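For this view, one protein chain was removed and the others were kept in their places.
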Amino acid sequence: MSHALVPTKLEELWAYIAENPEAMLCAGGTDLLVKIRSRSVTPDCLICLERLDDLKGVRFEAGEIIIGALTTHRELLHDPIVQRDLSILASAVQNLGSPPIRNMGTLGGNIVTASPAGDTLAPLYILKARLKIRSKESSRSVPIESFILGPGKVDLRAGEILSEIAINQDSRFTVNHFEKVGRRNALACSVVSMAALMNIAEDNTISEIRLAWGSVGPTIMRFGDVERLLEGRQLTVRGIEDAIRKVQQSVSPIADTRASADYRRDVAGRLLLRLLSYASSR
Amino acid sequence: MSNRPANIGSTLLRPDALLKVKGEARFSTDFYEKGHVWAGVKRAGRPHAILKNIDYSEAIKLPGVIAVLTHKDVGGTNRQGVIKKDQPVLVEDRIRHCGDAVAIVLSDTRRSMEEAIRAIKLEVEPLPAVTDPRLSLKDDAALVHEKNEDRNILLGGAITVGKGRAAEAECDEIIEATFETQRQEHAYLETENGWARLDDQGRLEIVCSTQTPFRDRSEIAEALGLDLKNVRIIVPYVGGAFGGKDGITVQTLLALSAMHAAGRPVKMWWSREESFIASVKRHPSILRYRLGAKRDGTLHFLDVDITMDTGPYDHLGGVVLALAMEHSGGPYRIPNGVVDGRCVYTNNPISGAFRGFGVTQVSSGIERAMDLLAVKIGMDPLELRLKNALRAGDRNFVGKTLTTSTGITECLETLASHPLWTQRSFWKRNAGILKKRGVGISAIVHGSGYGPIVPDYANAKIELTGEGKFRVYCGVVDMGQGNSTANVQIVSSILNQPANDIELVLPDTERTLPSGSASASRCTYTFGNALISAAKIMKERLCRKAADLMMKKDPQEFSTTPITIRHLPTGSEIPLKVIANMMDSSERIVTAYFRAPVAEDLVTGDYNLRLHGMPHNLFSYAANLACVELDEITGKVTVENYATASDCGNVLNPQLYEQQIQGGAIQGLGLALYEDFVAVEGHVTTKDFSTYLTPTSMDAPDIESIAMGIYETTGPFGSKGIGEIATNGPLPAIANAIFDATGHMLEKSPITPESVLTALTEISKE
Partner (left out) sequence: MIVSFELNGKDVHVETSSDRRAVDLLREDLGLAGTKESCGNGDCGACSILVDDKARLSCLTLAAQLQGRKVVTIEGVCGEDGRLHPVQKAFIESGALQCGYCTPGMVIAVIDLLNSNPSPSRNEIREAISGNLCRCGAYQKILDAVEEVVKDSKKEAS
């Protein structure tokens, strides 16, 4: 690498991008600078985005929660809107990396890194987040699941940046559950994670559920058939056991130094058991 | 620090803490100078090969590059090692592991140095890599050292105790299990580094992070063909070591670099990744245990078979094996049996010294075997241990008669009455939904010092300065464990001087005296004993001087007080500064020597085992208790409570004692649950801190550390070693707790959530 640029305004950013079309964008650097150090990427120029204040913060706009892509994880954790309305995202961020990583890393960075183990991704998938992509000339909006194409691959074209994450509060859930299984309690990369949004009827049946898993496939995995199977079922071991099996059949994990593929497969399904703790005690 | 004289047995705050919290403590990493040279190492990158050619033609052309050095530039033997000198400084023709050093680049900047290292091309002819110690023992295995006497065996030996295997038939119950322990990385936060300069007189000065400055000096001189007098090693503050800096890391490479840097200072500082690949590890081991007892629980027979993977070089592998064999029977009377062990060469990363030093491995074997036996006999595991616990005067498993303090019974009794033990059934019943709980214990013995042949000595030196203050020359490195604080405490209390008036000189081969390695739980024992003598001689000398000056007959009537010497009957006194000024500089220095007593018992006729340290004479003991909760969904293990009761003699400084116990236990916890340094076919796959996982603050439970405080008559103020004992406890205590919870004894470490989940799901099937 030969130089780093730190724009403070969007116009400046567009100009830098135009002058350095090969530059890489850095939205916190907790992942990218590690890759540069190991030389798995070797950009000539880095454009650091952290001073683009327009792309920071959390606000309501037209019935949506809008999160600036450069909002750090720490800012998310302290944000009252996130605490109240996006508690599932908050609990994912609570477990992300470590305090200094959360001070530096951003939500947009976590999305564009597109790691299957990205902690915020599973919640964002089931929150049906839409991503606002901007370039100097244009802007477009895409659902997160079509933006993330594979491990480390996203639908971002030359000159484009991820500017905002929009979450529509169309439905409310009483259960906002996120669990990350890591090999230790901090500074851990997820071995499996599961995010769940769920409503439970008075008779203890699952009335509505959305589920997503991390680290068990090339990207976040969702299974419509599992969700359909669970809806209407009793929230009991017997009620969910075939869903557990179905999840275990559907995921496609790999093995690495952290865990075997079999363990990931097994636990991806078993994590549904944790939802039993939300069952009404009657 | 205190402006009062220190008391033995009370906490004296560490004198190094002030500089450390201010960021002013200077480690060897912190040396820079305008215009210094960077030196870096080209690593072999393959586990086993013939090195045919090193092509550095491109590297040498890069801007900033000063020189590329290879084995051809080495003037001496090009060999290093502690016992067996089998490791080349720079590879000549044979690569034996991925981390072998092949060439050195000297450059003006770190960036160009790194680029040049990448530009060096190695021409090699690959050889089959031996990476499984079991296969390494086979007749058709490729040889790691073609000239080694015993194929791939670095050191092997066997000991028969009592009736040997014949006693097996006399047992009522026998259990058998094979345990495997993993490779563990020290992961000190300060990676290997140093700073060196060659002056115009041809003298090398090396500032580096090491546990063994005096031994390093000899190794450097021999490997590079230098005169010992021309090598000086200075050890400032050390950022952790744990055995991993017991011996050469950067030193020889750095010295060689300085010899080619035209007098410019040279800095070498391994990256985390390089440290992981090149540094030594805890030996992976395969431990087969067969333990037999009478129906009433009296241990009668033990058959242990130990195989350790030492990687391609000795480092201290043979010594580790001998200590493992010696401790394989734990702190118990076992009258009969055999122990058979071997340390095997492979093309894996190098294994060597690591806090616990072989005892960690076998403790996990004997202690898991004890719990298996307890269940088989139907006896409480603590009661079984108490019944067989060694007492002074007993012979330990290898036949050494215990002549020093032996407090394992007291440790176990302390646990037996501890609420975590007495209330364990209640605690276990209160596990949450989808959780299971278990409580496990372990009993540990750990020998200290070098064994019967290699002299375990220290030379203490104290100087009365012209200012009338005392300067203590520490011959043993303090890599964080706090032995230099103990040194201040000893001198301050004997000479009755304010602790913050005592000045410490950290190890320096030109100023301090040879005092052995900072290892083997020996630092305060051996150096402390020497220092007590020196301080007493100093006191006597000063009192005599004062008696002469004040024309009093009896020096016994004098005593040192803060800043003066006082005649007690009259109360008249002379300032130390005045006395100091009347003394010649040679009179103001006192030195004293201490050599640790050794075992006289000839437990084995095998001289090689004795040379490698068998048996020891002085042992510390500990009993440990772990309360674990298991998650039935993921298999995750949480250590909810952990308590230790340790016999480390009289405690000199409670805070330092707690630091050692807590720290040792957390490293042991890492071994038990998280840490696994993986090499696949000799290639490291856990390359950094994101894949090699040490415990964070969120993983480390608070540790209760109870000291038995039993006075050891040979120890300095009654103390014994604390450095290693705590590391050995967690793996077996946690495994036994999981056994308690699930009925399954996990035989492999680290204990992964996956293995626990398997154990848990097997119970639900049963």
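Before moving on, here are some points about what is shown:
Order as written gives the chain letters A and B; numbering starts at 1 within each chain.
Here is the rule we use: contacts are C-beta pairs under 8 Å (C-beta built on N, C-alpha and C of every residue); 3 or more make two chains touch, one makes a residue touch a chain.
No experiment lies behind these values; they were computed from the predicted model shown.
Contacts of the undrawn chain with the visible chains, over the full complex, involve A, B. Considering B:Gly482, B:Gly682, B:Pro732 or B:Pro750, the position touching the chain not shown turns out to be B:Gly482 (whole complex). Touching the missing chain, out of A:Gly68, A:Gly97, A:Pro116 or A:Gly269, is residue A:Gly97.
Touching the chain that is not shown, out of B:Asn53, B:Ser697 or B:Thr713: B:Ser697 (per the contact rule at the top).
For subunit B, the residues touching the absent chain in the complete assembly are 11, 13-14, 16-27, 29-30, 32, 186-191, 237-242, 271-272, 479-482, 655-656, 658-659, 662-667, 688-690, 694-698, 700, 702-703. Within subunit A, the residues in touch with the undisplayed chain are 1-6, 29-30, 33-34, 37, 46, 48, 50, 74, 97-101, 103-104, 185-187.
The rule is short, and it goes like this: only the chains that are shown with their structure count from here on.
Inter-chain centre distance (subunit A to subunit B, centres taken as mean C-alpha positions): 43 Å. Partner subunit A is touched in their complex by these residues of subunit B: 433-434, 633-636, 674, 676, 678, 685-686, 689-691, 693, 695-699, 752-754, 757. Looking at the complex, you find that subunit A touches subunit B at residues 98, 181, 183-189, 257-260, 262-263, 266-267, 270-271, 273-274, 276-277.
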